[in-house]
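Removed: one protein chain of the complex. Kept in place: all other protein chains.
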Amino acid sequence: MFTYPRQVQFYETDLMGIVHHSNYLRFFEEARVAWAHYLGVLDYQQKESAYFLAVLETQVRHLRPGSFGERIEIDLEAKLEGIRISFQYRIRSLTQGVVLALGQTVHVSLNLELRPIKPKPELIKIMGSRQWTETWL
Amino acid sequence: MFTYPRQVQFYETDLMGIVHHSNYLRFFEEARVAWAHYLGVLDYQQKESAYFLAVLETQVRHLRPGSFGERIEIDLEAKLEGIRISFQYRIRSLTQGVVLALGQTVHVSLNLELRPIKPKPELIKIMGSRQWTETWL
Amino acid sequence: MFTYPRQVQFYETDLMGIVHHSNYLRFFEEARVAWAHYLGVLDYQQKESAYFLAVLETQVRHLRPGSFGERIEIDLEAKLEGIRISFQYRIRSLTQGVVLALGQTVHVSLNLELRPIKPKPELIKIMGSRQWTETWL
Partner (left out) sequence: MFTYPRQVQFYETDLMGIVHHSNYLRFFEEARVAWAHYLGVLDYQQKESAYFLAVLETQVRHLRPGSFGERIEIDLEAKLEGIRISFQYRIRSLTQGVVLALGQTVHVSLNLELRPIKPKPELIKIMGSRQWTETWL
């Protein structure tokens, strides 16, 4: 399991005084990109490097509202299924000591013309037959 | 069925040259708010007016990438289930003549302390036992 | 003078219950792009079409807060100075009947390697020696 720390920013709140729900997809993306960079399969210097994480599906379940300044941690697990990579996420608030949200996203590798291709060999090698330990959502 | 027209903005694209996936939740929200205002159950002048659409769950399936300047239409259907309101969405590109994305969101009414409450009577009256005509996602 | 209509969205508010200030740069951009498309110097189908509006400088003065659902109009004027294009903006609220914000932005044309180049001939032809009628900011 990979964990990514984050703090809720002022510009991520809305008039209800809580984190706007669209930002959870951005929190997931930050964690996913940090995970890929950590594993060495994403190189910030190469533009096409992020194209193996094109988004096919997203799903979020909100359990508690998040607030300005709140310290959160995003837990992440990944698995490879055919040419697709699936992630699950759990966002925990360190400030409140509760889970704020759960989510899943599905991705596919694209070439520069945005057509689906097989994942690059180093990703297949690293991912192997890794599975999620359990299903959070 | 309610339809909301929209054009993709430059600031909604990312380095892949397409609409960033988090913006689809914002397109859904725009359509949902326009629908609620059209039916007279959302008053822009009253801050608490939007609190009956607090987000519990979101789901998006991406079929084709959207591009800068593309003209889209968001079809929307709503139904009331207990204290929850569920919406489904279909985003069509007029420019490409295809469906870009499908989605669903689930909502609950909150009071000003962000606790779940029953939907306001005028919403129950308007929604009645209205169902989705079919399921898009 | 070119005028672009817009409505403030829910996701553009922050916990103070007003439009987050970063969104004014997005309102300016929407107006600028609509202006360029209207004049025929921006083609949505061509990715490099927007590269003549790379941003060098921005400036915003906030006079009144904007609110969720508010109907606004963005007035815009442009002028060409050497290889730079400058715009000024005035955001009026139709709902409140007041000016919400004033702004200016400065732009330069870039090639695909992001290096400054001369504006394309059709832009020079259209802009001519057009000046702002007055300075708003």
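Annotations
A, B and C are the chain letters, set down in written order, and residue numbers restart from 1 in every chain.
Just so we're on the same page, a residue touches a chain if its C-beta (ideal position, glycine included) is under 8 Å from a C-beta of that chain, and two chains touch if they have at least 3 such contacts.
No experiment lies behind these values; they were computed from the predicted model shown.
Contact with the chain that does not appear here is found for just one residue of A:29, A:57 or A:77, A:29. Which of C:34, C:50 or C:91 touches the hidden chain is settled by the complete complex: it is C:50. Contact between chain A and the absent chain runs through residues 9-11, 17, 26, 29-30, 33, 37, 44-45, 47, 50, 67-70, 95.
Listed by residue number, the positions of chain C touching the unshown chain are 15-16, 18, 21-23, 25-26, 29, 47, 50-51, 54-62, 65, 110, 114.
Looking at chain B, the residues touching the absent chain are 10-11, 13-15, 17-18, 20, 22, 68.
By our rule, only the chains that are shown with their structure count from here on.
Per-chain CA centroids place chain A at a distance of 33 Å from chain C. If you average the CA atoms of chain B and of chain C, the two centres end up 28 Å from each other. Annotation for chain C: residues touching 2 or more other chains are 10-11, 17, 68.
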